[in-house]
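Coming up: subunit A.
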Amino acid sequence: MGEFLTGSACFVLAMVALGLVRILRGPADADRIMAPQLLGTGGIAVLLLLAAATGAPAVVDVALSLALLAAFASVAFVLAKGSPAPGKADEP
Partner candidate 1 sequence: MLQAGGSLLVLALMLPVIGILLIMSLDARHTGKIALALMPAGLAVALAIAARVWTTQAGLEYFIGGWAPPLGVALRADGISAVMLVTTSVVIGAAGLFARAEFRQPDNQPEARAPLMFWLLLLGIWAGLNAVFLGGDLFNLYVALEMLTFAAVPLVCLSGKAETLAAALRYLLFALLGSALYLLGAVLLFGAYGTLDIALLAARIAAQANMASPVWPLALWVALALMTVGLLAKTALFPLHLWLPPAHSGAPAAASAVLSALVVKASFFLIVRLWFGMLPGLTPWLGAQLLAALGAAAILFGSVLALRQARLKLLVAYSTVAQIGYLFFVFPLAANPAASTASAALAWTGGWMQLVSHALAKAAMFMAAGLIAETLGHDRIAGLGGVARVVPITVIAFALAGASLMGLPPSGGFVAKLLLLSAAVSQGLWFWAVVMLLGGLLAGGYLFRVLSPALGPLPAGWTPAARIPRDRQAVALVLALGAVLLGFAPLKSYDLLQFGRPAIAGAVTR
Partner candidate 2 sequence: MSAALILDACLVLLVLAVAVWTIAARETFPAIAGFVSYGLLLAIVWVRLSSVDVALTEAAIGGGATGVLLLGAAARLTDRAGRRPAGIGLRIMAGALCLAITAALAFVILTLPDPAPTLAPQAVAGLPATGVGNPITAVLVAYRGIDTLLEKIVLLLAVIGVWCLTPDDSWGALPAPWGTARQDDAIVLLARLLAPVGVVVGVYIVWVGADDPGGAFQGGTILAAMWLLVMMAGLIAPLPATSRRLRRVLVAGPALFLAVAFAGFAMSGDFLSYPPAYAKWLIKLIEAALTLSIAAMVGVLVIGPAVRKR
């Protein structure tokens, strides 16, 4: 069972990696804003699977914090781009 859960975590991580490549390449900064979101959700999935696989309940707390802070980082992303400094407009 543990082996299967770890394998699933591995699969999720690989998917996150693929998504991350697409997101970080842009082209617009708005696309890149999705990176922490993706890692927030993907990371939570990986962590929850790992918590079950290794039987370490405290790992769930890490997933919880990750969820909270990924959301927080996204808000900051949006706000940071909401007041662009001159000459910092996104490329089309």
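The set was built so that all candidates are chains of the complex that A comes from, given by their letters.
As a convention for this text, a residue touches a chain if its C-beta (ideal position, glycine included) is under 8 Å from a C-beta of that chain, and two chains touch if they have at least 3 such contacts; residues count from 1.
Predicted model, so just to flag it, every value in this text is computed and none were measured.
Among the candidates 1 or 2, the one that touches subunit A within this complex is 2. Interface residues of subunit A, counted against candidate 2 in their complex, comprise 3-4, 6-7, 9-10, 13-14, 16-17, 20, 24, 26, 29, 32-33, 35-36, 39-40, 43, 46-47, 50, 56, 58-59, 61-62, 64-66, 68-73, 75-88.
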